[in-house]
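Apart from one protein chain that is not included, each protein chain of the complex appears where it belongs.
Every chain is named by a letter (A and B) in the order it is written, and numbering of its residues begins at 1.
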Amino acid sequence: MAVDTLAADGAAVGNPNRANYLNTGSGVLSWLFTLDHKRIGVMYLVAITTSFFLGGVFALLVRTELLTSGPTIMTADTYNRMFTLHGAVMIFLFIIPGIPAAIGNFVLPLMLGAKDVALPRLNLTSFWFWMIGATFALVSIIVGAVDTGWTFYTPYSTTTGTAVITMALGVFILGFSSIFTGLNFIVTIHKMRPEGMTWFKMPLFLWGLYSTAIIQVLATPILGITLLLLVAERALGVGIFDPTLGGDPVLFQHFFWFYSHPAVYIMILPAMGIISELVSVFSGKHIFGYKFIAWSSIAIALLSFLVWGHHMFTSGQSGITNMIFSALTFSVAIPSAVKVFNWLATMYKGSIRLATPMLYVLSFLFLFAIGGLTGLFLGALSVDIHLHDTYFVVAHFHYVMFGGTVIAFLGGLHYWWPKMFGRMYSEKWGQVSALLIFVGFNLTFFTQFVMGSHGMPRRYYNYVEEFTTLNQASTIGSYVLALGFFIMAGYLVHSLFRGKPAPSNPWGSATLEWETLSPPVAHNFDHDFLAGDPYDIDSLEYDPATQGWVRKDPQSIILPEGGTG
Amino acid sequence: MTATGLLKLLTAVTGSLPDDDGSSFWMPPQVSTVAQGVDWLFNFILAISVFFFLLIVVAMVIFVIKYRHKEGQTAEESPTHNMALELTWTVIPLILVIAIFIFGFKGYLDMSTPPSNAYEVLVEGQKWNWSFTYPNGYIDSDLHVPVDRPVRLVMSSQDVIHSLYIPAFRVKMDVVPGRYAKAWFEATKPGEYDLFCAEYCGTSHSDMIAHVVVHPVGEFETWLEKASNFLETMAPVDAGRKLFQVRGCQQCHSTDGSAKTGPSMLGVFGRTQNLADGSTITVDENYIRESVLEPQARVVAGFEPVMPTYQGRLKDPEIMAIIEYFKSLDSSSSEE
Partner (left out) sequence: MTAQHHDGGHDPNLAHHFESMDQQRQSTKLGMWLFLATEILFFGGLFVFYTVYRGNHPEIFVFGAHFLDTALGALNTVVLIFSSFTIAWAVRAAQLKQIKLLKWLIIATMLCAFTFMGVKYVEYSAKWKHGLLWAGSYNPHLDHEETHDVVAVEGEVHTAEADVEIVEIDEVQHVAEGEFVEPIVTEVAIEPVAEVADSDRSTIAPAAEGPGGLATPEAVVAEDVMPVEPANARIFFSIYFMMTGLHGIHVLAGIAIMFWLLHCLRRGDFDTGHFTKIDMLALYWHVVDIIWIYLFLLLYLID
């Protein structure tokens, strides 16, 4: 069995030239045409982190413009493009593919003890669609960009002179990337679980990915048709959203948010899945409330389809409609709260190690709590009338998307980094970066709650004098954030070349991806598994020789030859 | 400590205690009948949020310290689930959010049901200014209202979706082309307040600001009377200037020589202008009138044909006054 023999043979574990998925087959084409889920995952990782930095540059430009209440470094038209591109790039190129594509693709088959996802060619197609969609988006940016806001509300988006069609087509294509990834994950989880891994013996990250995949498959087609209708409206004047031709501009909002609300749960559910894994491992304890956490993911996925109208409380829809959407919106808060309490209970009486991934768990709990709780303000009808379309909303969604999803993504990245690349990174710099990001984030976005409740509307190029100090504080925070990410890029890249070779199981997790070498061989595993409890931390013990964790009884999870296959 | 006392402490700590005008750390002044209710619910949710936030973060910090990993030790045995706990932390939040929902809904019903004796003002939003039409037909770029009287706004857009937002009144409603949107409020304190556009609408979205002037008792009618007769009471040049300012012209045309969306009106009268089709024209009364009523007919070179028409929106005496105003803007005088 690969893990044991090579670990006992000390030298082999730390050999960076050992054959693994990274060096098996070289040349750009072997990557671009790969069917290996690990390589696809890594390519996605590079793609989305590049997008994150691009979106981040747009954000810094926006914040810099907002240093003064009047024009600062750009014209209004440029500013409107900056915030639109920040949103569009971050959402469609980074955060929607985000965790499922970059981490899920790599980890999912490994967690199942499988050799690949169910449909590897579809997986590659998914990645190519991302590349093509991203190309369209880049072309759009180059030929004049878009100034509609990432939400493309009509009639502005159907009448403005910017490159809306190109961007809309890019997002349409990216939608297929998302659908195919979700489709692939559903099939993989249904059909390729190992012996012994019933649904309730699956790691919770997979519940997260599964419930996300349901949304990806069911909601994204609606985005597709919405974008097609938008393009048709612009190119042909079909009249659906144009009031002068008999159309209804608010209908666009219904179509748009019917996808885009579930989409935000595409963003957060995998993140919550990561937190479940990390909080258990770094508390050295079995996860608390497994079934409740698992079912809450499904509940969130299903409920997410029922609340889109809470983005439209002031759009003129009827009081009854508003009431129904408000009530349903509150229902979605409950499963999220349940998760948070179960994670805290997992920490109770644990043995907590503050490695970098765990710092991100703590950040997540702090920031997601704020993000989630501020959603309550927005779900309440009378208060939302005041807060809608203000910076309060901007702060809320950054707390959940950034303070939630991105923080969890960073935690997951630092957690699975050794498995993906076979290297450990500098703990010290990891801590510095995590702290800078935490402080910078709060400085950037907490001030925005106050701006918003005082009445500063969003997407504002100029603002009223009274908001100057808060805006300047927010901008400084964004520079601190940028510094934190800059440092992170530095030590992570450095670790690829100079990092200590990683053992198979550096953190002490009982899930199956740690049963192979770091980084894995191309075909993942040499045998089939008889899966046990993925949170049975007690089945592991620390081995100082390899500075990693090993199973006390390695044979217990191996499927005997000739066992029911 | 009683529950109310605790709530008071929390609101004080979180800076929600209002000043005299109702403003607090979080909120602008309370100037309408619904503002207090909205702020009360905001504070209620804030108190709940602060409570749970502290619960979560304090627990987290305590656990990290108390259960810190010690060399050679592992976590002690503890249960991996507890139904009673799950039910508790499901049911209690559920009750709280139901309460929040009910309060929010009730407040909303008040905010969306105008009283029957409301004073009606028609509102038109366009890129990028507001215009308010009073019952006597007078149009102004600011919203003047009497204090302590319900006011109902009937709103429509000329082009894209805008949103009328008055933070001090806690009122907001999207203004959609092709339909009429309605909002209402009753102002409770005289003064001047900001009115913003809260739905992104293009280049000058953030400059689409109007003012709400709340008149003390008895003064509103006087103002309206005076303002409505401006064509009679003001000299044509002054009337023209007023029209230029309140009818949306100055959003796009400066009077100091700088080109904005449209050409500057400084020295426009008598100027020889190059047109987009290559010809030239000397600006006279006829050209100005044509530009107001049929702005796409002869566009000045170097500018986009985006000016909306004022056909049906400006009467002839008003156009005359504007022309007189332009005549006064010769190069020797620069005004903004």
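Basically, a contact is a pair of C-beta atoms (placed from the backbone, for glycine too) under 8 Å apart; a residue touches a chain by one contact, two chains touch by 3 or more.
What you see is a predicted model; the values in this text were computed from it and never measured.
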Among the displayed chains, the hidden one touches A
From A:Gly25, A:Gly196 or A:Gly239, the answer for touching the chain not displayed is A:Gly239
Residue, one of A:Leu124, A:Leu229, A:Val361 or A:Leu481, that touches the chain absent here: A:Leu229
Of the residues listed, A:Phe92, A:Phe255 or A:Trp308, which one is in contact with the missing chain? A:Phe255
For the chain left out of this view, which of A:Val62, A:Leu124, A:Ile186 or A:Met358 touches it? A:Ile186
Had the left-out chain been drawn, it would touch chain A at residues 109, 114-120, 122, 179, 183-184, 186-188, 190-192, 217-218, 220-222, 224-226, 228-229, 232, 236-240, 242, 245-248, 251, 255, 523, 526-528, 561, 565
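Rule of thumb we're sticking to: only the chains that are shown with their structure count from here on.
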Hey, how far is the Cα centre of chain A from the one of chain B, in Å? 35
For chain B, which residues count as touching chain A in their complex? 25-28, 34, 37-38, 41-42, 45-46, 48-49, 52-53, 56-57, 59-60, 63-64, 67-70, 73-76, 78-82, 85-86, 89-90, 93-94, 97-98, 100-101, 103-112, 159-161, 163, 165, 167-168, 170-174, 176-179, 181, 194, 196-207, 209
Quick check on the complex: what are the chain A residues that touch chain B? 76-77, 80, 147-149, 153-156, 159-160, 243-244, 247-250, 283-292, 314-316, 319, 322-323, 326-327, 330-331, 333-334, 337-338, 340-342, 344-345, 347-354, 362, 365-366, 369-370, 373-374, 376-377, 379-386, 388-390, 449-450, 453-455, 457-464, 535, 537-538
